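Report on the structure given below.
All protein chains but one are shown at their positions in the complex.
Let's turn to chain A:
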Amino acid sequence: MGFNFSKNEFNQLLESLDQEYQIYAPVRKKKKDSFSANDLITYDLVKSLEEIELTAKSKYSAKEIVFPIRETLFHFVEGEQFMASDTDDKYIIFLRPCDRNAFKRLDKIFLENGPEEDIYYKRLREKVKFFVIECTTGFDSCFCVSMDSNTVESRDYSAFLRFEEDGVSCEVNDQDLAAEFEAQAKEIDFEPEFIRKNKIEVNLPDRDKLTNEVFEHQLWTEYSQRCIACGRCNTSCPTCSCFTVKDVLYDENKKSGERFRRWAGCHIDGFTEMAGGHNFREEYGDRMRYKTMHKIYDFGERFDFDMCVGCGRCDDVCPEYISFSKCINKLSTIIEEGV
């Protein structure tokens, strides 16, 4: 079902959805980025159309809403444990097709990668509705088309929205919400559009040709020189899903405390550190190789599609100007021309 809203009508819709949902969207936080006077584009709660940032890519993805950076798993006191409580909150997340496709990857990792579903991820994920932001031009560092994540199937969103100069056109695909949309807008014919060509094209190496020999290639040693292991590529990535688990005993009462999980990143020191101090990926280039292989090889071998969605955030945030798309292309050239 297609609808057209004036800006005012769309705000009324948001107002009514706000009664039942926490609405998350990319927003512009004035002068809040790391560098002084720069704006931070990130996810936060919104109540109106005007708060939604539609002209710039968010620095971080929506992943942190469903997979919080730090999440308490359970509390313990004396000999007893209590699972961290859950809220009744329901969520609507505004996001572009690449980021919606990133959730497909997260779903695989948290719900299908092993014998158990991740209950903490699941209980949040089940309460999320996706509102896909139509994206037909992308940004300079995007390569979603190459990663086949430029399109979204209609079953994967509750609404698909085209933001226009004087309003919003959209398609609704969710019985829970149809009534609210109908109440505010007039019906129209609507056909989602997707970006068909990015400025950057990536050639993925043929998985069958990727062998262990490439592990030793000097391609990776270059990254040992350039990478500083800050982990920004991991934290900005919408599909990086590694975490570590920690216990804290409260200062005031050492018999009580909590177990929590926290994002970890394969580029960051300590990721491969084990008991006895053994560390098997000391070289930063090895970390780059590990990440690259996971994003465009291992995951795909297991789940039939690659993990990277080509959002280009890792390129945007790297302080050393390392480009992941460039790395994939270099790897492809090496594979094609022989190691």
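To be clear about the criterion, contacts are C-beta pairs under 8 Å (C-beta built on N, C-alpha and C of every residue); 3 or more make two chains touch, one makes a residue touch a chain; residues count from 1.
Methods note: contacts and distances are computed from a predicted model.
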Notebook entry, point to check: From the names "Bifunctional protein PyrR", "ABC transporter ATP-binding protein", "Anaerobic sulfite reductase subunit C" or "dihydrouracil dehydrogenase (NAD(+))", which one matches the UniProt record for the unseen chain?
Noted result: "Anaerobic sulfite reductase subunit C"
Note to self: Considering the complete complex, identify which of A:F67, A:F190, A:W263 or A:F324 is in touch with the unshown chain.
What the structure shows: A:W263
Check: Of the residues in chain A, which ones touch the absent chain?
Finding: 31-37, 40, 42, 59-60, 68-70, 230-232, 234-235, 244, 246, 248, 250-251, 260, 262-265, 268-270
